[in-house]
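Left out: one protein chain. Kept in place: all the others.
Letters are used for the chains, namely A, B, C, D and E, taken in the order the chains are written, and counting of residues starts over at 1 for each.
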Amino acid sequence: MADLIRPSGRAADQLRDIVLETNVTRYAEGSCLAKFGHTHVLCTASWQDNVPPWLRGQGKGWVTGEYGMLPRATHTRGRREAAAGKQSGRTQEIQRLIGRSLRSVVDLTALGENQLTIDCDVIQADGGTRTASITGGFVAMALALKYMREEGVIKTDPIQKQAAAISVGLYKDHPVLDLDYPEDSGGEGDMNVVMSSDGGFIEIQGTGEERPMTRPEVEEMMRLAEKGCTELFEAQKKAIG
Amino acid sequence: MADLIRPSGRAADQLRDIVLETNVTRYAEGSCLAKFGHTHVLCTASWQDNVPPWLRGQGKGWVTGEYGMLPRATHTRGRREAAAGKQSGRTQEIQRLIGRSLRSVVDLTALGENQLTIDCDVIQADGGTRTASITGGFVAMALALKYMREEGVIKTDPIQKQAAAISVGLYKDHPVLDLDYPEDSGGEGDMNVVMSSDGGFIEIQGTGEERPMTRPEVEEMMRLAEKGCTELFEAQKKAIG
Amino acid sequence: MADLIRPSGRAADQLRDIVLETNVTRYAEGSCLAKFGHTHVLCTASWQDNVPPWLRGQGKGWVTGEYGMLPRATHTRGRREAAAGKQSGRTQEIQRLIGRSLRSVVDLTALGENQLTIDCDVIQADGGTRTASITGGFVAMALALKYMREEGVIKTDPIQKQAAAISVGLYKDHPVLDLDYPEDSGGEGDMNVVMSSDGGFIEIQGTGEERPMTRPEVEEMMRLAEKGCTELFEAQKKAIG
Amino acid sequence: MADLIRPSGRAADQLRDIVLETNVTRYAEGSCLAKFGHTHVLCTASWQDNVPPWLRGQGKGWVTGEYGMLPRATHTRGRREAAAGKQSGRTQEIQRLIGRSLRSVVDLTALGENQLTIDCDVIQADGGTRTASITGGFVAMALALKYMREEGVIKTDPIQKQAAAISVGLYKDHPVLDLDYPEDSGGEGDMNVVMSSDGGFIEIQGTGEERPMTRPEVEEMMRLAEKGCTELFEAQKKAIG
Amino acid sequence: MADLIRPSGRAADQLRDIVLETNVTRYAEGSCLAKFGHTHVLCTASWQDNVPPWLRGQGKGWVTGEYGMLPRATHTRGRREAAAGKQSGRTQEIQRLIGRSLRSVVDLTALGENQLTIDCDVIQADGGTRTASITGGFVAMALALKYMREEGVIKTDPIQKQAAAISVGLYKDHPVLDLDYPEDSGGEGDMNVVMSSDGGFIEIQGTGEERPMTRPEVEEMMRLAEKGCTELFEAQKKAIG
Partner (left out) sequence: MADLIRPSGRAADQLRDIVLETNVTRYAEGSCLAKFGHTHVLCTASWQDNVPPWLRGQGKGWVTGEYGMLPRATHTRGRREAAAGKQSGRTQEIQRLIGRSLRSVVDLTALGENQLTIDCDVIQADGGTRTASITGGFVAMALALKYMREEGVIKTDPIQKQAAAISVGLYKDHPVLDLDYPEDSGGEGDMNVVMSSDGGFIEIQGTGEERPMTRPEVEEMMRLAEKGCTELFEAQKKAIG
């Protein structure tokens, strides 16, 4: 197996430049512009002082995720989903993933009957939009919860641990960390991994694109994901302050 | 009539701070982030080398506008139109306006069988999103056309004149220029005016919100709009370079 | 500039034959068949003794407009919007205009918690369907309110002034009043003007179709609209009786 | 069984006043306003010189029916189907019936590759709107075919026989002809019958509303329908001229 | 008229093999797999302890029918209606028929404020799916009501009589009973008949496909339907036990 040269020149276990810029919009209770290289996702957390009908009266809150992509976030323009009249299967899959991931690190009882909607809108896409959404969405959520504690809406911090996500994949048969678009579209397989800051796996979604993946490959990819998420947890901590 | 004090402290005929930042996205053929004070609209122009079916074979091109608002662009979160399954009447009204306005200053024959889609996505909204969309959309379009000339797609510049838009309204019974959100929601009436750089009126959409407007008021508002658009034409020229 | 000859032979400031026929349907609380020449719009006003959810408990009423066109109202058959599964942007724009215009002349508090829906259905279309809708819709509304006073539903007349609408435009570079279809499709620009009977402007929606309009043209068009609306107010008074 | 007194005072086998007014719209190739008492349906036939994709190249034509009801055609306002975003099951059932019925009396080969769309729009509804639609729709179709022969589009008359429809029902346990709304909503059962002018049954749709119908009742209702359709065939002949 | 030979070799008045297999699913309160020859419909009855909003507080229950067809129930695959985003006119027509037919034999007051949904899903289709749905749907409903009596939800049996359905048609100009797909698609006309076990006609839906049907033909078809339904009532009794 020849030595790996990634299109970006990165090492196999190297993240792209990660920027988590906070307080980027004027109105949201929490916000974060998450940049994973050229992938830019604007994440806002919006607080609402009630919960969906099926949860009312149980003293618990809810966290939900929504995802969208600006039509020209990509190399060629995509159709606006609002014009198409429905969200694609891919969009729905991603927003279900965002919601599940963020809920898994929040104590919904400590949240009280409050709802947080985490909107993740992709301004520019170069691979890994869902992992940037989860990583930045966590920061937006944490800032909104900070605001809610300061405003006296909630007493204690409902956050139990951090959640972050990264992609790993096989590129020219090498496991690599944090795929960009050329690697994502030209690789043999990829896996999106959502982790919690205590080292657990919240979600693993792996697909052998060109061929099935072997067990050793999957295990090496999980190891890379652990390394990547560890760095993302540090970046989140700095961003939240 | 008491002296007017606008919530922002501006003079009656004073625009907000206008910023037209260009080349803000990596992939679009032309782009412009239009800021009218706290109203921020990301405008991209996307080129496609064919036209809608009903226009094929006529040697002419087409320019169309699309409009969207991020769910938390506003003080309280709005429902995502893609999730609602349709674009609101307001959205459709605005994107029809953007398309008509920009087409009116372009020689569609000089464009050849090419289509430009101008996407105007509101990142933050403080009143006047449609006028920022048209003003910034013109810049994005001009940059895309420049790119197309440089690439040899078209021979001549299809732009015949500039188009810009501004709102005017009645606030505490005074005609004022470039309404922000407090003036827009608290005023007696407003008018969106789209002008061409030769001094003509492309579109006039006026509504008496609290009361009908008198003829002198309308005429003063048109005068203010002329002043505002003149300043916007200068800003566009600088942005396009 | 050559002397103007309109396709219909009318003078520049001459309306088409206007007929406002009342009580044309058996069930509606108020109804009016508005004919502007060959443009025929059936307007009905339907009373409902409750208001939309967001208005409940405020002691105020609501007036809303709906608009439709029979598939073969026009020269060539158009697709039925119910079959298409949605109302076009144009339809929504028009019904928002009808609602805003009629609400602007009604004291919603005097209406109590009642709702009026003004349905404007175009039976035959020869230009100016939205202005016939507003003008005839006002008559249908006034008749329904008369019925409601007679039935004791409301105590006082919520109507504060009349509302009527007319189109004006540029045809062969002359400002003309009340465009028919040949003038509408062949002219340089047009403007729909909604006025109140005290001489105020409720709505102005002008578009330069072939070229921008100059300020003097717009001002002359506003003058023509005033003349036209004055005549329409007289016709409405006769119709309502 | 007590003697029958119908709400309208009609005899058991008596139609309402039938009016088939032709050429009621300016643009349609054929039109007919069908009045069955207070039920008024505007029927237009629109010609198109091509056929649906699945029929192309077979040298045959097509006839299709569409049906709609103005929101305030009825005692209480119904929701506009275009606003609801879909046609109800009832509407679709009726337009399928109209299409099948009218196609069954037309030689589609003699029609050539032409399509006729018969729009039946209910202006006012007092029971029997589908039977008035078919009866009036036939007249509109015949007039459009006449026009097409005169224009040289088709050589021979594709109409093989007439089609008309009438409702029959059980009211206070008596079979009666041509139900109006009070009989329709208060009766025990009803049956819509579409016949051809050679005495055949094109469609029979009977429903026992309050109780099942007996065989003798059904047979008597079929006899009444034969009588009613015979009279409608005469009225159609006069209308078509 | 030559002697009739049906494709299946059956006599003119002979049903296909009828199987009504009960308790075929683990969860539904009542279920029946209805086989009319190669036509297989899975019918389930689901109980809900509340009624639609418009019926609340009246002490009455409701029975509703739903109908679907698996995409490959037929010779060539049909599009999945859930993917198409709407139910076809045919589907809606059939489910309205199922609901009306089953409600007509139930005492809705004896049902109390309970709702039964009868789902009829076609696993394999060889003609007559709607008649198999009604016949099997009745069995599923009866079993669910038995369960509800046993559970003490209702005191008395709301079923007043049985309902069953069969198709009859004209094949090579002979009236025949229980059409299979070759007869249905190749015949001159057909009629779906729903009967009650006291010999009444609940629904009659006849269509002359290739030509109108004569009165004697319709009457003979009604006679055949009576024979077929009599046999179905026996099969239902055995199935319910």
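Keep in mind that, in the parts below, a residue touches a chain if its C-beta (ideal position, glycine included) is under 8 Å from a C-beta of that chain, and two chains touch if they have at least 3 such contacts.
The shown structure was predicted, so the numbers you read here are calculated from the model rather than taken from an experiment.
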Item to check | Displayed chains contacting the withheld chain | outcome: A, E
Item to check | Given A:N23, A:Q92, A:T109 or A:S185, the one touching the chain that is not displayed | outcome: A:Q92
Checklist entry - Which listed residue, E:Q87, E:Q162 or E:N192, touches the chain dropped from view? => result E:Q87
Checklist entry - Where the complex has a chain not shown, which of A:D17, A:E150 or A:D198 is the residue touching it? => result A:D198
Checklist entry - Footprint of the hidden chain on subunit A, which residues? => result 86, 89-90, 92-93, 95-96, 100, 104, 191, 195-196, 198-208, 211-215, 218-219, 222, 226
Next on the checklist: Give me the subunit E residues in contact with the hidden chain, please.
Outcome noted: 25-28, 31, 38, 42, 44, 46, 48, 66, 68, 70-77, 80-87, 91, 117, 119, 121, 123-124, 126
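Just so we're on the same page, only the chains that are shown with their structure count from here on.
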Checklist entry - Which sets of chains still touch one another once subunit C is disregarded? => result A, B | D, E
Next on the checklist: Which of B-C, A-B or C-D has the same interface as D-E, meaning more than half of the contact pairs match by residue number?
Outcome noted: B-C
Next on the checklist: Rounded to the nearest 5 degrees, how far is subunit A rotated relative to subunit D when their C-alpha atoms are superposed?
Outcome noted: 180
Checklist entry - Taking all residue numbers at the subunit B to subunit C contact, is the shared part over half or under half, that is, same or different? => result same
Checklist outcome for this item: Between the Cα centroids of subunit B and subunit C the separation in whole angstrom comes to 28
Next on the checklist: Distance between subunit A and subunit B based on Cα centroids, please, to the nearest Å.
Outcome noted: 33
Next on the checklist: Two-or-more-chain contact residues of subunit E, please, as numbers and ranges.
Outcome noted: 86
Item to check | Overall pattern in which the protein chains touch one another (line/ring/star/complete/other) | outcome: line
Next on the checklist: By the document's touch rule, what are all the touching chain pairs in this structure?
Outcome noted: A-B, B-C, C-D, D-E
